[in-house]
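Before any comments, here is the structure.
Every protein chain but one is kept in place in this view of the complex.
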Amino acid sequence: MSTVNKQPAMFQMLGGLGRWCLQSIEKFGDAAVLSAISLAHLFKRPWQGKHFMLQMYALGVGSLIIMAITGAFTGMVLALQGYYTLAKFGSESLLGSGVALSILRELGPVLGALMFVGRAGSSITAEIGIMRVTEQLDALQMMAINPHARVILPRIIATTLALPLLVSLFDVIGLAASYVVGVELLGVNAGAFTGEMVAKVIPMDLYAGWLKALVFGFLVGVICTYMGYRAEPTTEGVAQATTQAVVVSSVSILILDYVLSSIFL
Amino acid sequence: MIRTEHLTRKFGHITALDDVNLRIKPHETTVIMGGSGSGKTTLLRLLASLECPTSGNIYFGDESLVGIKQKRLYELRAKMGMVFQYSALLNSLSVFENVAFPLREHTDLDDVIIQTMVTMKLEQVGLRGFEDMMPSQLSGGMAKRVAFARAIAMDPEVVFFDEPTSGLDPISAGVISNMISDLTKKAKMTSIVVTHDVHAGLEIADHVILLWQGEVIIEGTSDMIRNSDDARVVQFIEGRPDGPIPFSRSETAFVDDLMHKPGTVRMSS
Partner (left out) sequence: MQSYRKVEVIVGIFVLVGVLSMSWMAIKLGQIGGMGTSGYTLSATFDDAGGLRVGADVMMAGVSIGRLSSIALNDDSEAVIHMEIQNDVHLSTDAIAAVRTKGIIGERYVRMSQGADDAVLASGDEIEETESAINIEDLISKYIFQGKE
């Protein structure tokens, strides 16, 4: 258009904001509908057990190594930082409980989920997006295979179930690594370290961590499958969708983490 | 075999197809031609029920495909096959598994029989011995042949071809064209081909439908098309850049845009 827009900048900005909100709500609804339709196939034949297995393998087993590495280094750095802070007050013996509570309640589920988004979530969006571009989704339709049941459902279920398992592994490795740094390297009393750890952790901490992981896993599955499925069927479309899937998932995880934490504490 | 009534499809304000009435006869090769943006791919997707029309109806046999139950549609799809423009092979599966895919999904045949059937289909497209290759290792022509083999794996009654020869070298394109007309004759299939390749299209067609801006401008046998006097048909077949189908897609007058007077609609000549 060659007309010069005479609207004041303020109105344009407000209009843009309004439009953005409406689009976001529309997308949110669309994603909810898409995943609801897909999840409905959970109760319908044919079962997608084999495809769920394959997704567990690709998404769950595939993320093991990155989870182990992030878990180990998170535990190590927590022990190191915690030690120097606590040493100022002469309460190094609290190191075990401090590390354990931070990992179990927050860092395990949140960092684990963020790494999972980068490793598994992006690959989900990219894969489904490419299936869209190369008409594989249409090809499935033409071969009387429902893409909701075959492509979306197994991925959502796999992310939902895999993330709590991965986060638990993250937790255990993180705790072990913090023990190594705290006790073996920095010389905190082994008994104080583990004793404090055991004494301060209550079952609710564990439940909260697992529930977070479960919710985040589901969220990653829903967002990333939606982004891929609704990707613009071009190369840039898929690239954009992948970036967006990672950004939206990560931000949602952080926001939802605050909400869940405020409920559980 | 397939019939459309007042078929209309709009994308927002753009009308991709406008009141199309067609009758596709069984055991024939119907070729839908038209320039890009003429609505031919949309028409094919509507016929295959991959999209829903804005208004109008499509009949497969006697059944309406509009508002059909998904379960019934999937049953009908057993009688349909489709070769996509970019082959659309499932890239996690080998050539063998791609061709075997519909058989494994929809039949209870055991492995030996599936093996035999896949070998037969691959032989038909001249790719026996390539079973273990992955789609990423195939050239465009080979991928299209595998897609062809997959489309006919269930011995469908109707096969849809979306631009079967685009992006292929002349020899591969010729091979594909031959396979389409051969199979239509031998296997009593109904083929519906969408293409902008005038030469190949007219060669294999029993019936040609020419689309322009979402409307059918002519239909008939290849000879009828070749001998048509309609200026738009002649322009399309001879591939002339300008004529009744204008070179410029702009809808406003150039002079007006230069003078910053937007919104003046150009007079049709």
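As written, the chain order gives the labels A and B, with residue 1 at the start of each chain.
Following the convention adopted for this analysis, a residue touches a chain if its C-beta (ideal position, glycine included) is under 8 Å from a C-beta of that chain, and two chains touch if they have at least 3 such contacts.
Nothing here was measured: the structure is a model prediction, and the numbers come from that model.
Asks: According to the contact rule at the top, which chains on display are touched by the left-out chain?
Replies: Displayed chains contacted by the hidden chain, ordered by label: A.
Asks: Hey, which of A:Ala31, A:Leu166 or A:Met227 is the one touching the hidden chain?
Replies: Of the candidates A:Ala31, A:Leu166 or A:Met227, A:Leu166 is in touch with the missing chain.
Asks: Looking at the full complex, which residue from A:Leu80, A:Leu186 or A:Leu206 touches the chain that isn't shown here?
Replies: Answer from the full complex: A:Leu206 touches the omitted chain.
Asks: Could you tell which one of A:Leu42, A:Val61 or A:Ala87 touches the chain left off the display?
Replies: A:Val61
Asks: Contacts of chain A with the missing chain: which residues?
Replies: Within chain A, the residues touching the omitted chain are 50, 53-54, 56-57, 60-61, 64, 89, 91, 100, 104, 164-166, 168-169, 171-172, 197-206, 210.
Operating definition for what follows: only the chains that are shown with their structure count from here on.
Asks: Report the inter-chain centroid distance for chain A and chain B in whole angstrom, where each centroid is the mean of the CA atoms.
Replies: Between these chains, centre-to-centre, one finds 41 Å.
Asks: Quick one: in the complex, what on chain A touches chain B?
Replies: Result: residues 1-3, 130, 133-136, 138-146 of chain A touch chain B.
Asks: Considering only the defined contacts, which chain B positions touch chain A in the complex?
Replies: Touch list, chain B to chain A: 45, 48, 50, 70, 73-75, 77-78, 80-82, 84-91, 101-102, 105-106, 150, 160, 257, 260, 262.
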